[in-house]
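Take a look at the structure below.
This part shows subunit A:
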Amino acid sequence: MSLLRAWITLVWLSFRRLLWSGSTLMVLLPIAACTLFILRWRFRLEGGSFESFNAFSLFLMFAFASFVVPICAVAYGTASIGGDREDRTLLFLLVRPVPRPLVFFAKFFATLPLALGLVMGAFWLYCQLAGEIGALAYSLYLPAIFYMTIAYVSLFHFFAVSFRHSTIIALIYALFIEIVLGNLPGIVKRVAINYYGRSMMYAAGVPEGLERPDAQWFEPISATTSAAALAGITLVALLVALVVFQRREYTDLT
Partner candidate 1 sequence: MGINNAHYYGWQGKLHSPWISTLSIVRVALLQVFRRKSYWVVIGLGVFQFLSFWIVIYAITQARLPANAQRDLYEVFGFSPSPEPGEENGYIAFMQQQSVVVMILLAFSGSLLVGSDFRMKSLPFYLSRRIDRRHYIVGKLLAVSAIVSLLTTVPALLLFLEYGMFTPSVGYWRENWGIAVSVLAYGAVLCAVLSILIVTLSAYLQRVAPIAITWSSLFVLLIRLASYLQDATDNNYWYLLDPWRDMRLVGKLCFGVFLEQEEHDIAAWAAVILAGVCAVCLVLLVRRVRAVDIVE
Partner candidate 2 sequence: MHLVDIQNLSRNYGHVRALVDVSFTLEQGTIGLVGNNGAGKSTLLKVLLGLLKPDAGGGTILGCDIRHATRELRGRVGYMPETAATVPVLKGVEFVTLAGDLYGMPHRDARRRAHEVLNYVGLGELRYRRLEEYSTGNVQRLKLAAALVHDPQLLLLDEPTNGLDPEGRQSMLDLIHDLITETGKSVILCTHLLPDVERLCQQIVVLHRGTVIRAGAMAALRHAVGNRFEIGWQGPGEGYVAALRAAGVEVSLNSHPDRATVQTPAGWNNSQFFALARERDCVLTQLKPDEEDLERLFFRVTEEKGPAPTSALPGEELKHGH
């Protein structure tokens, strides 16, 4: 009973701190930029023509899914444990009588609603603004965005418990390595979350007339495989992170 109370306190504490942290401001910047962009752009999208659906899908794939989503995941995913590590405040949690796995899950469950809320909220907003096409895109791409977000958040939790400068590593990974890897020829790209996400979006969009994006080496795979891969990445990352966090001695805290 008292453990549950402590756990809920911890979730609430982490959630509140993340919500009012600089991360939120930082993330709102690109989201707001995209909102303004859509606001200006939607006059071109009206009428629901094939071209405007295509254009909107491309925006979602190349600006939203490959920039805004990972940025949100970095801002909250690594900040929840990584930020506490950098500020050394993690120490205050580790010396409390709360088992470490619970600390980890508290952090994770505080992060998830924030990251999902922001990403999904932004996604919903853009689709609303885009009118008819938006409604279609929303129903088509929702699973892809959802899977991508949780996969990124879990992966970055793994970064946060394992590496010291996790935020920087996660940023470099999300903004540079993934983009490069995801666009490489052959099967190298299969390590990138971004690639699976785009595959899912592509598979969902093609029946509605989405044209193959012009990236040269983009060879999409089926939606179910991609979803399974993303779910797999999520679970494995979480599990490994949990084990690392349970075993790890954080010597850099004091």
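Here is how the candidates were picked: all candidates are chains of the complex that A comes from, given by their letters.
We take it that contacts are C-beta pairs under 8 Å (C-beta built on N, C-alpha and C of every residue); 3 or more make two chains touch, one makes a residue touch a chain; residues count from 1.
Predicted, not measured: the structure shown is a model, and the values here were computed from it.
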Touch-positive candidate for subunit A in this complex, from 1 or 2: 1
Contacting residues of subunit A [partner candidate 1, same complex]: 22-23, 26-27, 29-30, 33-34, 37, 40-41, 44, 55, 59, 62-63, 67-68, 71, 74-75, 78, 86, 165, 167-168, 171, 175-176
